[in-house]
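Take this structure, written in structure tokens, and hold onto it; I'll ask about it next.
For this view, one protein chain was removed and the others were kept in their places.
Letters are used for the chains, namely A, B, C and D, taken in the order the chains are written, and counting of residues starts over at 1 for each.
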């Protein structure tokens, strides 16, 4: 069997259910692959791991991948299981935020470490400065959780539809207390969890073949997970070495994630790609990427895998 | 309690009014240690009159230091009583009745020699000028003038010892308790300091209790020599010196001197054989 | 270089074949310190014959220790030359020609008394049985039999000092360098050890260099007394003792003894007045 | 220092070892030989300087040459082995970034070092000092508080950081709080130990003067405690900086060294990350050095300081 190492973007959770299902259900084995899944964490940059050769393929968000590409690390998207974005800004109504116009002067919690790019381009499209200037917003680097919102330290925090939002709800706030701004609705959505490899590796036919089989099995896993969310959540839980995840939360997350993967067969939709690039380029004075990337994606793998 | 004790002290005070500056009655002191109790002093009684120069001599561990520390209220006797200047040792200490010279110099390394000597003066609230004057005077006395600004580690052991003597002389206590003050000095310097100490004593009429290991030193200095012996620590002999108050160094070759020295040596040897 | 030096030593060796075990010629030693150079030894010349018992006496800081350290190759003279057993001090040290007793006992606290005494034996590669036998013998000699398994802190200061002497005696060096070995002891114990040391010396015919502050001790022990004086450290007097080799303790009251003691004292005083 | 052990190993043995190392390096990779050569070169230069110990500036020059040697090895190794910049940038690139990003580095320095670390350091050490004096006065507290204190001191503060960020907000106050927690116990334990470090005779001397508690404290115990207090301050100085930076990983405004480091890693701007690390090392060493200097002035009398000139 061929060895493949997959680096996740974050800790083991239903966000990555497809891969765990494929592993658990033997889909990888069927493709004669021996897959190792490395969970990520708050300080693991998948891009860096890829550069260091610690993984063959990573799950990452497109803005981070494109930014890395501009830095000289040629990452290529070979598949895009997530069709739509799950990112949103969740605000407390009692903090006085009900619409985008209320942002100026407010404190907003944002994830950094390569996850800040969609937020930054949204703000620059809104014409709001983020460096604490007049009429702009105050940005705080939010930690691993939604505390700043619960503690009233921030008016809004970043959440994912499938994860942090539910932590806010679990903490006791109701959907009525909250005002959410989905990036999709604001027209600033960028592509999230895609599979990326190093460009030079793709020149190697055996590597390409491995990836074809990997993507095929992974997508099979995703589709299985969409159909059997509770079983998928259980599989994820079994693979969680920290023992900290709860069944309720993972089952819910699986259902939400299924909504995001639903529209994708694994192949990258060029229109989505163009939208993402446009959004990232439109960053005003300080865009995330400065020029149209080239060769940042390929259909070669998905074409072979899905036919 | 306090009143009662004070009354008792007053009573004693009148008892000893005759002149005993330090008066120990049946003093007992037992240290509790891991290996069981150590009987450091047993039934020690002694009266020291005003103006006496009393030497304590005895083998290592016989309780000389312990006895001195009882006088200074640094150790609490487990039996018997001791009065200093007619009051309890604790009250005498609070009244700053004595100066104490420890076996080691024990200067504070972060203070200059001058600073070390003025330390007790600061504590007792002497004025700045008075401090300066006294420091200068006692430095003169122990022949350390000019070393005021030096730090202790810049002086030889003997000079440190002299500074610590100066420190005890700087304030006006008329009792001086000295625990082997000249132990670390060579014979010549020691002779010299012995002479100085005798002069000082004659001039100021202080009462001095002095611990030493050297028989000639004890005989040369004292009006009274107390020989002690160990396990348990007790007084085996008290010798009143027949020597005149005025003592040139060569008195040490006179027969009287050698006679006293011989008696002390015999007393010591007896104590050693006991133990 | 090495050969040349060795040749020189051989030459000296034949010169001193007459019997000088230690021979210093015009020794000079200057320490470089922060406050400028300290002239610790200046033009020191001395021959010590086989079987001599030489005492060094002099005021504090006159260079006694320094001189002894030169003999032991612990200090490098800045001028002059010194030979030990006819070879350089360094070679003599490498040949383990001497035992050295330091001023303080300096026992290793993590070794028992026995372990401390066998330490040099281990280092010199004696066999285990030999070590055991020698430790037992020297412990006997300093009257510490039965204390082999005790740790240093379980012994009184005097006993520790004796253990350190035993350590220097444990291996077969026929030179013994002793730096105030009895400084910390009381008079009675000191007398006793003096006697013992004399007996040992008489029996083994070792050559002994001995530093002391005590005039009676120097006179009582030595065949030769070297009086030194400071700044710069030099030899001011060398006195050959007229006392017989066999010396009971009460020889100290004889006129010969007092005569020698007087001469030593005068020499010392002269040195002090100089400085 | 008089007791430096002089090993009289013949010189050729050292050279044989060096030759062997070169041979082994050459066998693995020729490029290693050059890296090794730099190392040996630096070592020889230092050896020569160390021998002329009369040059008293050797104390500064030798560590400098040692550091330059390390940097040269890094630079040359980086270039020859073509290590990716997103893994490890070369010193020259870090230096360039340092110069270009002076303003960012300064803002971060103010936020993390001046606001977070320094205020926490002063607050933590100050309160630990006061508590130590109080504890010292009441032996009961000493017996009870110190073991518990040791237990609390064993808490891995990385774990405390998220909690304190939650309690004190995301700005520098929470960083200062983390620093306070970090430096508190080392300082407390050292001060208490220092206050007890007087020997019996020194205390007895004060008793013979019938000196009051405060007089004894001011004139004896505090001066005697100084070497220990400075020991505590030195430990605290390295902890303070680490604490302030670590706390920023758990939430912060968008400035600060910890923020910059984590964000820049995410952006693969490793040169900026290393520039921040350089700032941290310089600030930390300067902080430590400043305290060591002060120690030398205050505890000039202590044997460990006296020997040096």
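Keep in mind that, in the parts below, a residue touches a chain if its C-beta (ideal position, glycine included) is under 8 Å from a C-beta of that chain, and two chains touch if they have at least 3 such contacts.
To be clear about the criterion, contacts and distances are computed from a predicted model.
Novice: Match the chain absent from this complex view to the correct UniProt protein name in "Na+/H+ antiporter subunit C", "LPS export ABC transporter periplasmic protein LptC", "Succinate dehydrogenase iron-sulfur subunit" or "Bicarbonate transport system permease protein CmpB".
Specialist: Its UniProt record gives the name "Bicarbonate transport system permease protein CmpB".
Novice: Can you list the shown chains that the hidden chain touches?
Specialist: A, C, D
Novice: Among A:14, A:44 or A:120, exactly one should touch the missing chain; which is it?
Specialist: In the full complex, the listed residue that touches the missing chain is A:44.
Novice: Please give every residue of subunit C in contact with the chain that is not shown.
Specialist: Where subunit C meets the chain not shown: residues 69, 72-74, 93-94, 96, 98-100, 102, 104, 106, 108-112, 119-120, 122-124, 151-153.
Novice: Contacts of subunit A with the missing chain: which residues?
Specialist: 8, 10-12, 38-45, 48-49, 52-54, 143-147, 150-151, 167, 171-174, 177, 240-245, 249
Novice: Against the chain that's been left off, what residues of subunit D make contact? List them.
Specialist: Touch with the absent chain occurs at residues 2-5, 7, 43, 46-47, 50, 53, 58-59, 62-63, 65-67, 70, 87-88, 140-145, 147-148, 150-160, 162-163, 166-167, 238, 241-242, 245-246, 249-250, 257-258, 261-262, 265, 270, 273, 276-277, 280-281, 283-285, 287-288.
Going forward, only the chains that are shown with their structure count from here on.
Novice: How many Å are there between the centre of subunit A and the centre of subunit B, using C-alpha atoms for each centre?
Specialist: 86
Novice: Using CA atom averages as chain centres, what separation in Å is found between subunit B and subunit D?
Specialist: The separation of the two C-alpha centroids amounts to 50 Å.
Novice: Indicate the residues of subunit B shared as contacts by at least two other chains.
Specialist: Counting only residues that touch two or more other chains, subunit B contributes none.
Novice: Would you please write down the residue numbers of subunit D that are in contact with two or more other chains?
Specialist: none
Novice: With chains as vertices joined when they touch, what's the shape: line, ring, star, complete or other?
Specialist: line
Novice: Sort out for me which residues of subunit B touch subunit C in the complex.
Specialist: The touching residues are 59-61, 156-158, 185-189, 213-215, 253, 265, 268-269, 272.
Novice: Can you list the subunit B residues touching subunit D in their complex?
Specialist: 69, 72-74, 93-96, 98-100, 102, 104, 106, 108-110, 119-120, 122-124, 151, 153
Novice: Which of the residues in subunit A come into contact with subunit D in the complex?
Specialist: 42-43, 45, 47-48, 51-52, 64, 67-68, 71-73, 112-116, 130-131, 138-144, 147-148, 151, 153
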